[in-house]
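In this view, the complex is presented without one of its protein chains, the others remaining in place.
Letters A, B and C name the chains as they come in the text, with residue numbers starting at 1 for each one.
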Amino acid sequence: MINFSNSERSDALAAQLRAFIAEQVEPAEAAVAEARAAHPGEQPAEVERLKDTAQKQGLWNLCVRDPQYGPGLSMTEYAPLAEILGTSRLAQEATNCDAPSSVNGDAMIIYGSDTQKEQWLEPQLAGLTRSAFAMTEPQTASSDASNMTMTAERDGGGEGADWILNGRKWWISGVLHPNCAYLMTVANTEALSEHTDVSSSRHRRHSQFIVPRDAEGLTVVRNLPKFGYLDADGHTELLFENVRVPADALLGEEGGGFAIGQARLGSARVQHCMRTIGVAEAALTLMCQRAGERTTFGQLVSSRANVMDWIADARIEIDAARLMTMRTAWLMDEHGNKAAAPQMSAIKVQVMRMATTVVDRAIQVFGAAGVSDDTPLARHYASLRALRIADGPDEVHLMAIARRELRSQNASSAQNEQDAQNGITREHTS
Amino acid sequence: MINFSNSERSDALAAQLRAFIAEQVEPAEAAVAEARAAHPGEQPAEVERLKDTAQKQGLWNLCVRDPQYGPGLSMTEYAPLAEILGTSRLAQEATNCDAPSSVNGDAMIIYGSDTQKEQWLEPQLAGLTRSAFAMTEPQTASSDASNMTMTAERDGGGEGADWILNGRKWWISGVLHPNCAYLMTVANTEALSEHTDVSSSRHRRHSQFIVPRDAEGLTVVRNLPKFGYLDADGHTELLFENVRVPADALLGEEGGGFAIGQARLGSARVQHCMRTIGVAEAALTLMCQRAGERTTFGQLVSSRANVMDWIADARIEIDAARLMTMRTAWLMDEHGNKAAAPQMSAIKVQVMRMATTVVDRAIQVFGAAGVSDDTPLARHYASLRALRIADGPDEVHLMAIARRELRSQNASSAQNEQDAQNGITREHTS
Amino acid sequence: MINFSNSERSDALAAQLRAFIAEQVEPAEAAVAEARAAHPGEQPAEVERLKDTAQKQGLWNLCVRDPQYGPGLSMTEYAPLAEILGTSRLAQEATNCDAPSSVNGDAMIIYGSDTQKEQWLEPQLAGLTRSAFAMTEPQTASSDASNMTMTAERDGGGEGADWILNGRKWWISGVLHPNCAYLMTVANTEALSEHTDVSSSRHRRHSQFIVPRDAEGLTVVRNLPKFGYLDADGHTELLFENVRVPADALLGEEGGGFAIGQARLGSARVQHCMRTIGVAEAALTLMCQRAGERTTFGQLVSSRANVMDWIADARIEIDAARLMTMRTAWLMDEHGNKAAAPQMSAIKVQVMRMATTVVDRAIQVFGAAGVSDDTPLARHYASLRALRIADGPDEVHLMAIARRELRSQNASSAQNEQDAQNGITREHTS
Partner (left out) sequence: MINFSNSERSDALAAQLRAFIAEQVEPAEAAVAEARAAHPGEQPAEVERLKDTAQKQGLWNLCVRDPQYGPGLSMTEYAPLAEILGTSRLAQEATNCDAPSSVNGDAMIIYGSDTQKEQWLEPQLAGLTRSAFAMTEPQTASSDASNMTMTAERDGGGEGADWILNGRKWWISGVLHPNCAYLMTVANTEALSEHTDVSSSRHRRHSQFIVPRDAEGLTVVRNLPKFGYLDADGHTELLFENVRVPADALLGEEGGGFAIGQARLGSARVQHCMRTIGVAEAALTLMCQRAGERTTFGQLVSSRANVMDWIADARIEIDAARLMTMRTAWLMDEHGNKAAAPQMSAIKVQVMRMATTVVDRAIQVFGAAGVSDDTPLARHYASLRALRIADGPDEVHLMAIARRELRSQNASSAQNEQDAQNGITREHTS
């Protein structure tokens, strides 16, 4: 039966989390920023103190769904918390819910061996380490995740042999964080697999590897800016030159990398959407405050009908995006990630587009201050605009949604034939 | 706890309703249209037969929430049924769920006296009569419902005296239907009320009257077209010249007309939104079918990325609009119409805007056929475009939403002072 | 050297034309409409009187560029006059500048034989007759004008033999006008041509014929509505069943139909654009007047910032569209129709899109009156919306513009190869 009430548990945690951010995190922001500027590459003690506090208050690993490893909140219960965390990178780190580590953890809980969990997952869940996810490549359309050029070959070829990785990745986040311990890395292993058959190989040619951050042969080429902004934790370009990892660095089975990647991306996208709704809400609050204070030509900006239209549109579109995201979360909870795949594509497009527009209009209301760093808006815009490209650009998700719709509405062979000619199959982006 | 599943009862009725429409209503469409063209002003026997069938099947008065008078479905249960009814005017009539009668019934259930219910409500619920709602006036901004020019004066002035109505209304729907029995009519009674105090009068100056369709002095001036389309049941301009009704034609209390009108409009808007989502779904189906069949320059239209974007956008926006509408319905069920007022404004704007866009793009995919009557799209467009104006234009609802947002975000006296200067209060459009 | 001044001759005629419309045409509108309603299919005497007056005042055949047949105004000189004529169908007829006759005349001046000119052109230029243009077909994407299904075959096959036409056309304008004398008709003659070679045939398979309106075998199937509007002169569906025309009904050479059609369409589109700018200007005037008179919630509508944005956007976009149209006209004057082809596609899209938006917003400012026939806006909208489909939908013109841009920016063989695979060539829509 339809019900739009949040769970009491989630509401209680939300109140607690808001208080933690207001009372602990925000007052620490300035000191942390100073410490980082003064000692780049070192983890500020203040951050560790915040993590301790969060852990003691039960505000820890909130994003971990598996009750064996975390509080076991459902996606719908986590959603309001993710939204609150959306505007505070420091709070994400303090509660051990920061991407991409959090989503790497999800994948390792499902696919990791006991040894892998002990070595990589447990320290991460304990807040001792963080991690990165290395998929995107400069020469491969990131929207077409079935076609990586990084290779992983067995040194010698036996089952127990080491793997040698070669290739280039970019836009890899989190690598520059002092606690980054490993990179979950996607590489092409097709050449090796004797089980490969040509027709099925497209989604069986990749595997996932756990590569230590300090592996020999792994170089950070540069830190990539987004609209001029360099992230302290990095969006890096990486070079892998004969990076050697042991046999048990393979996560899951050989050839299973695409499936792991898609599963992982599913959660990542939905959590991105939840946090992004929080960013949009914060931008709307700023827009309302500024409009309610600023007078031009003798009139409050908030009394001008065009600005009022922006505010109302923002309210409508944020609410709609939140409902769509909650429904996706509910489908994941009730029917699993795969059943929610079409909705994941939908919110990937809808939420980022909405938030980009809301933040852009907030900037306009602030005038020149809006494009500077006197508000967080310009930085938010830069991140959000990039999210309309990362994890599959809008157009690829729209194409996937349209194909699904056409297939379900039309049984005509013409449609399916055309799809086949275009080499299009459903799974690429879902 | 969040739950996006429909009720089983609603799902069962939806299946039954779909079958009724496919098996009974659609096959009868042509004959009904012919009968109406041949004998305008007469009710075709075929319609009455459909009504009998619907009544026997339990598909009757589905929209009546009060279990004393109908099946007692909640708004969230009715929503999927309203969506199915959205594209079939004949099915709306066959199930006795057609506007504006259905919503007049809601108002009368709440505000009508026993005598009024016996005389006007019971025959309507039995399917013997229909009714109209006469509020909008040519000289009054329909968005500002507190300022009607039609007057109602007591003949002589005593409590039991007749009322005399004078004025002009337009865009009054349903008046030309052969079974139309009465017009629920809003008129200004302020001049008469001795209890009027200046400050409160704005929303106390109107009263509602039940005016028989055949009242003397009531003239249909003309039937107004929407983009060239004349509705058989009429969107009429009406002249009231000394129309005399008895004392007990007053619905509810004197000066209570604004409140009744707003309550009534609330339900009407939400039901409009539910039906409109059905129209948008139907347009998306047509768009997919056409795009999947039509080849231009050697390519299926459905394989072109711009058309695919339209299809995907339509899917996203229809889903978002439906969720917003369901949430509004749930709020009405759980917390009453008043609590849902902000959401009513939101969906009034969002749903109509969405549907107008979806239908417009479907027209474009159909090419020249789309603007003709070879598809229902052009006619739908005309109705939907008018709905972005009727019951308060988009801009008025956006203004209401923005004011509410600004008020909740800003406690600043500047904002409230500005509102006061602009003579703006919250209730006008909710 | 850049110069944005109109010619003095054009300015003088514009003043004269404005006066003629204000003093002669507008006062006659009501009487003409009444006469047409009372005697459909008859030409009202009042229209003929207006034509006489226009002829005497030198406001006759203003659109005829060839000085042998008309006043010889250049396209840039005619543009301001076409804009003035834009909102008055009656003035277009009164000055003998109404489409499609005017553009048929242009084609006949260039391609007609002396006999054809004497029989069909001269009476038309004298205002005694009008004509139609029959190209669009229900089963052929109107955007792909190289693929007509109507056939024309020689009866017997000799050079002097009659032609037999068979097929179906729709959206053929002007056929129902009482003075309509002939239809310039496009048919497929490829089967006959012994000179056909496969590679070149695509644009050589059609020919143009002059078919008398009263030809045996030519039936008007129905008059097609645009939204709910039926045009008195008709947008008809026509059936050609063994319609026999003599050998000299062929306009230009056999297989030359596509070229004539494209040339003709070029002028037609540009004149459509010019008139449409006039429609948009009229809508802006109405919007300003209404906004400047109407008060809601105690404020003039014209003082609301969202409405002001619409007005300003309209001013900007109308001006931009006019400049683009003038540049196209100037290119036609200076360098010929072919050189102006890319610009013709551009204004076809830009002007109609702009005008649709402007009229739609004017409707919103008028509220319910805007969708009725109390203003000309709803009718204008219906026509303009259809023009975003007729003569090639927006998407086809955008595709043509994009291909041209890509070709001029990229010399890469990849691009050209892809075009070739898509069966795309430049000429289809230019």
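The criterion applied here is as follows: a contact is a pair of C-beta atoms (placed from the backbone, for glycine too) under 8 Å apart; a residue touches a chain by one contact, two chains touch by 3 or more.
This structure is a prediction, so every number in the text was calculated from the model and none was measured.
The residue from C:E137, C:D231 or C:E395 that touches the chain not shown here is C:E395. Touching residues on subunit C toward the chain that is not drawn are 1-7, 76, 284-285, 288-289, 291-293, 299-300, 302-303, 305, 307-309, 311-316, 319-321, 323-324, 326-327, 330-331, 346, 349-350, 395, 397-403, 405-406, 409-410, 412, 414-415, 418-419, 422. Residues of subunit B in touch with the missing chain: 304-309. By the touch rule set out above, subunit A reaches the unshown chain at residues 136, 138, 141-144, 170-171, 224-230, 294-299, 304, 306-307, 360, 363-364, 367-373, 378-379, 381-382, 385-386, 388-390, 393-396, 422-424, 428.
FYI, only the chains that are shown with their structure count from here on.
Chain centres computed from CA atoms place A at the largest separation from subunit C. As a whole-number value, the distance joining the C-alpha centres of subunit A and subunit B reads 43 Å. Here the spacing of subunit A and subunit C, counted between their Cα centres, is 53 Å.
Residue positions of subunit C with contacts to 2 or more other chains are 304, 306-307.
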